[in-house]
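Only one protein chain is missing; all other protein chains are in place.
This part shows chain A:
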Amino acid sequence: MSMQAEPLTRRGKKGTGAGPENKEVGQDRKQKTQGRAAALLIIPSMIVLGIVIVYPVIEAIVMSLQKDAGLDPVTGTFVAGGFAGFYNYIHWILQQCNTPNGQASCPAGTLGSQFWSATGTTFLLTVVSVALETVIGFWMAIIMSRTFRGRGALRAAVLVPWAIPTAVTAKLWFFIFAFDGIANTLFHTSILWTGSEVPARSAIIIADVWKTTPFMALLILAGLQMIPDQVYEAAKVDGATAWQRFRLITLPLVKPALMVAILFRTLDALRMYDLPAIMTGGANGTTTLSILVVNQIRVGFNSAAALSTITFLIIFIVAFIFVRFLGANAVESATNSGKAK
């Protein structure tokens, strides 16, 4: 009965009956009161986020347009700063420094000379880590989705690396990769893991993969569980091989969840700080953009603010590319599920 009654009242939109029309007015009013209630409930959170995020970001942009106070390299006198336009941005992007001889390339070893290498390091670490995490995470998710005794224990175990603070993870892997540590002992190698570029980066990537693959695996697992068993059974009956089932059913159906997982992990990896800061201190080609910003804070707030704004923009652009061109839309999926209910 009620199943039929609903479409009737909806169709009554254009009807002349008094009943449906009243209902329409009622719904309109409901929408309005709901809007007001929603505003009351949401505005406090928005104000808090405004204070803790929007204000600092605007403040950072304002700061980034100011000159850092310090000694003028030409005259040797103290300069109080003042408006600098885009000087700080140009300083980072063109790696130009103020020297006694005017504008010149920043000398090697100074923070100013490291912007592009830090950007490269950040992207390299991000791409390699996220790629490994996606592949291993997918494999873990497939295993965890099977039914077998001890599945609950396995799902609990993968949460252990996720729960450990990154600072502790960094120290743990620093110990594992120590010169006399278990990694060298186990593989009969004598590598100075944090002593040169490739081993140092590898160590950081391994630690990152260990810590964050479980998160990836659980997101993918949740996606896998949305696929009904019947689809696989039907494909099996039609003679699809295991590889065909994976490529033609699993991959396309799990893609939305997978893309959201990759988006989250990518944005998270682009701001990587804890692991390299603790494991190598940024030495040997492991200075990420976040580390460069933190190092710069001690030297000059304003050019640090410019660099942090650039970092923010880079992450924003990557997020935009993901959402716009790769179809990783977390917001869309969240709002759609609300409508479907």
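The rule we apply is simple: a contact is a pair of C-beta atoms (placed from the backbone, for glycine too) under 8 Å apart; a residue touches a chain by one contact, two chains touch by 3 or more; residues count from 1.
Rule of thumb we're sticking to: contacts and distances are computed from a predicted model.
*Asks:* Can you tell which of "Transmembrane protein (Alph_Pro_TM)", "L-lactate dehydrogenase complex protein LldF", "NADH-quinone oxidoreductase subunit H" or "Carbohydrate ABC transporter permease" UniProt lists for the chain that's not drawn?
*Replies:* The chain we cannot see is recorded in UniProt as "Carbohydrate ABC transporter permease".
*Asks:* For review purposes, identify every residue of chain A that touches the missing chain, sorted by number.
*Replies:* Considering the whole complex, chain A reaches the absent chain at 31, 34-35, 37-39, 41-42, 44-46, 48-49, 51-53, 56-57, 59-60, 63, 139-140, 143-144, 146, 148, 150-168, 170-173, 175-176, 178, 180-182, 185-186, 210, 214-215, 218-219, 221-223, 226, 239, 256-257, 260-261, 264, 267-268, 270-271, 273-274, 277-278, 289-290, 293-294, 297, 301, 304-305, 308-309, 311-312, 315, 319, 330-331, 333-335, 337-338, 341.
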